[in-house]
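Excluded from the complex is one protein chain; the other protein chains are retained at their positions.
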Amino acid sequence: MNTSKTPVKLTPLHSAAQRLGATFIEQRGWRIPQVYTTLEDEVVAAQERLTLADETSNGKLLLEGDQAESVLMDTFDLGSLKINEGHDGIYRLRSDLFFISTPPGREISIRKKLTTASAASEQFVTITEVTHGRAEIRVIGPHSQELLSKVCGLDFHPSAFPNETAKQSSLAKTTQLIIRCDIGELPAFSIIGVQSLGPYVWDTMMEAGTEFGVVPIGRAALAALGEE
Amino acid sequence: MSIQLIRQAFNGNRPPQRMWHSHELKEQYDVVIIGGGAHGLACAYYLAKEHGITDVAVLEKSYIGAGGSGRNTAIVRSNYLTPEGVRFYDESVKIYEQLSDELNFNVMFSQRGHLTLAHTDGGVNTMRRRAEVNQIEGVDSRLIFPDEIKNLCPYLDVSDHPRYPILAALYHPPGGIIRHDAVVWGYAHQADVRGVHIHQNTEVTGIKVKRGKVTGVETTRGHIKTGTVLNATAGWASTITSMVGINLPLTTIPLQACVTEPLKPFLDVVVVSGSLHVYISQTDRGELVMGASVDPFSSYSMAGSLTFLEGIAGHVLELFPSLSHVRILRQWAGICEMPPDYSPIMGFTPVDGFLIDVGWGTYGFKASPIAGKTLAELIATGKTPTLIAPFRLSRFEENELVGEKGAAAVGH
Amino acid sequence: MLLLTCPNCGDRNVSEFRFGGELSSRPKDPSALSDAEWANYLYMRNNVMDAQTEWWHHNVGCGLWFLAERHTRTNEVIKTYPYVKRET
Partner (left out) sequence: MRTEQDALTTTSNRLHPKQGEVIDRSTTIRFTFDGVEYTAHPGDTVASALTAAGVKVLSRSFKYHRPRGLLCCSGHCPNCLVQIGDEPNVRACTRPVEPGMEVRAQNVWPSLNRDLLSLTQLGSRFMPVGFYYKTFIRPQKLWPLYEHTLRHAAGLGEVDIDTPLGEFDKQYLHTDVVIVGGGPAGISAALSAAETGAQVLLFEENPALGGHLRFTVPLESSSTTKASKDLPELLEAVDRQPNITVFTDTSVLGWYQDNWLCAVKGARLFKIRTKSVVVATGAYETPLIFDNNDLPGVMLGSAVQRLVHLFGVLPGGQVVIVTANEDGWDVAADLQSLGVNVAAIVDEREPSACASPYREGLTNAGVPVFYRHTILEALGSNEVRGAKIARLDGQGEISLATAQSLQCDLIVTSMGWTPATELAYMAGGKSEYHEDRAEILPVSTPPGIYVVGRAAGTHAVNSQISEAQRAGSNAAAFVGFGEFDESTAYSSGVLEPRRTSERVCVPGKKKQFVCYCEDVTDEDVETAIAEGYDSIELLKRYSTISMGPCQGAMCSMNTIHLCARANDWTVQETGTTTARPPTTPVTLGALAGQNMEPVQTTPIHQWHLDHGADMMVAGLWLRPNHYGDPAAEATSVRERVGLIDVSPLGKLQLTGPGVPELLERIYTNQWDNLRVGRVRYGVMCNDEGVVLNDGVCAHVNDETWYMTTTSTGATTIFEWLQWWLQSGWGEGIHLTDLTDTYSAFNLAGPQSRTVLEKLTERNLANKAFPYMRLRSAKIAGVSCRLLRIGFTGELSYEVHCPSGYALHVWEALMDAGREFDIAPFGVEAQRILRLEKAHIIVGQDTDAMSDPLSANMAWAVKLDKPDFLGKPSLMRISAEGPKQLLVGFKMVEPNVVPDEGLQIVESEADGQLKIVGWITSSRFSPTLEEAIGLCWLPPDIASQNGASFTIRMDGHLAEARVHHGAFYDPDGERLRM
């Protein structure tokens, strides 16, 4: 039994990217948009206006349990986090629930570490990988907060929604996890929700963003903007 | 042209005839009806007209028709799901058809046809189920499809856009709308003329019960001795019934509505959508009256919300895309007491002499005449008319809930 | 729009929550109840026009089911608090 094609992972926003004329590359098994127009235009659009990027390939883990925090503390040297607060990819959504975002591919090793830590401590903790279950749309640019306040009722003023904050709320009438993760001085948010709603949320935000000159950007621009 | 009008036209100085009079609160009445809406006043009218019982007081804490009777969808129909529901509401439609004549007051019952839209296969099956039950019970109601829907209602979008395609509709020609306040005023006038005392601004604050039997009512204008009390307060049913120490299977939830500026006539039928939870009709003055399903949480507040306006606007434009420039003039809310099986609760209670006419959810006004008539008969004869036997309070203990619940989506 | 305080997430628009109805705990031993008592638990409601204790679910947010005390005539929310199971 041989399979000619090695398996490749597509994001729920793949068809949308094709329609917008993206060229694709493969990274960590995911086929993701590399560039839509030109690297320069996409970087300028992010720095000066508003851009959306497909970051579904980021790893996503859920850690649930009354002792979830202690398992985390054993695995990473991490201070305790308040609700809705985050620290390099680890966000506390509820006293007993954490969301962990990892660079593409790193979710496997982190999950192993957490599993061994929880087994060692016999704490009843559930670690679930939900990378495939979520679409992740990155909103980058000075108009990010204005766009988001057209589709979500949360207060995005820096005092109410500082960097490294994660809140679950209604966005475009769907349930989304909204994480602020700026790129240097540039405001940026990750919109994470069930993948079956990804195309709808992407189209809705593209339409809402037209007044700010929104354009899609690919991996190349993201890397140029300072993502490692 | 009524004689009354002609007389009034030519001798301007003769004072116009007063429709109902204010009276002193008597010490004692044979029957006390709590709630001066269409149900309470209709019951008083039928007690007097058909049973000669005129020593009746209707107590209304505000002005007559201030509660549900003044805030409802004004829709009249009988295309329900269960045989017992269809029979009951069809009697009401028959009375409405001659009510202007009976009350000598034009209630403007406009039988222009009522469409209930279906947007999914499941929806079409439910409509067909209702059509079949209606036809078997002798009610004019049938399933129609987009081409016929389009010529009944040209402004309706019957294209197959993905989200809410209109697959079919239950068409009920005798259904329509009515001037709901006129029904209240007509019944009030004819009850007053026959000796019934209508007491506005008179709130009931307590009900006296001795050894399981009603003996009197406490009000903001004094005490009344009586052996028979009918609770016809709709949204406030539970607060009144708790005065005799009983709980009801009801949850009070606001139902909101709004009206637009007057437009030249273009919508000639009533349109209701179950899954979009919206109803819309155009009054004879040209305004569009629109409403949705009940609010997402229980409350006695009649303040109204912005969420309702946003939701109804989106759904109405989904059905009628050419109305985006039409302006909303006003929004309001009434409160509805929702029972578990979407059917009324009428008749006797464990407390002797304390009777109820409640559980009217979002479908109460259309039943006013028949509810008043049957409860008057119950009070006068002491026996429950067969027509309303299925709606007894004891049905919950007897596990005999009415099948309207099967229609799931709350109809209007 | 009513502002409801989720015990976990803080103040949020009520549109983020789903109403769970007035508090009525399931009888400890249902088989001990008569049909009438069971029908009473299933269907009868206090439905007060006063302060009422009720369930809310932050379904669009953190997924917490919690209790609120709300005055049903003014919609004034007196307090919200996480459910604590009484009988251990």
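Of note:
Labels for the chains are A, B and C, by order of writing; each one numbers its residues from 1.
Assume contacts are C-beta pairs under 8 Å (C-beta built on N, C-alpha and C of every residue); 3 or more make two chains touch, one makes a residue touch a chain.
The shown structure was predicted, so the numbers you read here are calculated from the model rather than taken from an experiment.
Among the displayed chains, contact with the absent chain in the complete complex occurs for A, B, C. In the complete complex, the residue from A:Thr38, A:Ser109 or A:Thr128 that touches the missing chain is A:Thr128.
For the options B:Leu25, B:Ile144 or B:Val326, the residue in contact with the chain missing from this view is B:Val326.
Within the entire complex, the positions of chain C that touch the omitted partner chain are 1-3, 13, 18, 20, 25-26, 29-31, 33, 35, 38, 41-42, 55, 57, 59, 63-65, 75, 83, 85. Contact between chain B and the unshown chain involves residues 1-2, 4-6, 8-10, 15-21, 62-66, 70, 83, 97-98, 100-101, 104-106, 108-111, 119-122, 124-129, 131-133, 136, 154-155, 162-165, 179, 181-182, 185, 200, 260-266, 284-286, 303-306, 309-310, 312-314, 316-318, 321-332, 399, 401, 403, 405-408. Listed here are the chain A residues that touch the chain not shown: 1, 3, 5-12, 14-15, 30, 56, 62, 64-65, 124, 126, 128-134, 146, 149-155, 157, 160, 172-174, 194-197, 199-200, 204, 207-208.
Please note the rule applied: only the chains that are shown with their structure count from here on.
Graph distance from chain B to chain C, where chains that touch are one step apart, equals 1. One simple way to say how far apart two chains are is to compare their mean CA positions; for chain A and chain B this gives 51 Å. Chain A has no residue in contact with two or more other chains.
On chain B, the positions that touch chain C within their shared complex are 236, 238-239, 242, 247-252, 296-301, 303, 305-307, 337, 340, 396-397, 399.
Within the complex formed with chain A, the residues of chain C that make contact are 8-9, 12-13, 15-16, 59-64.
Interface residues of chain A, counted against chain C in their complex, comprise 83-84, 93-95, 97, 153, 167-170, 175.
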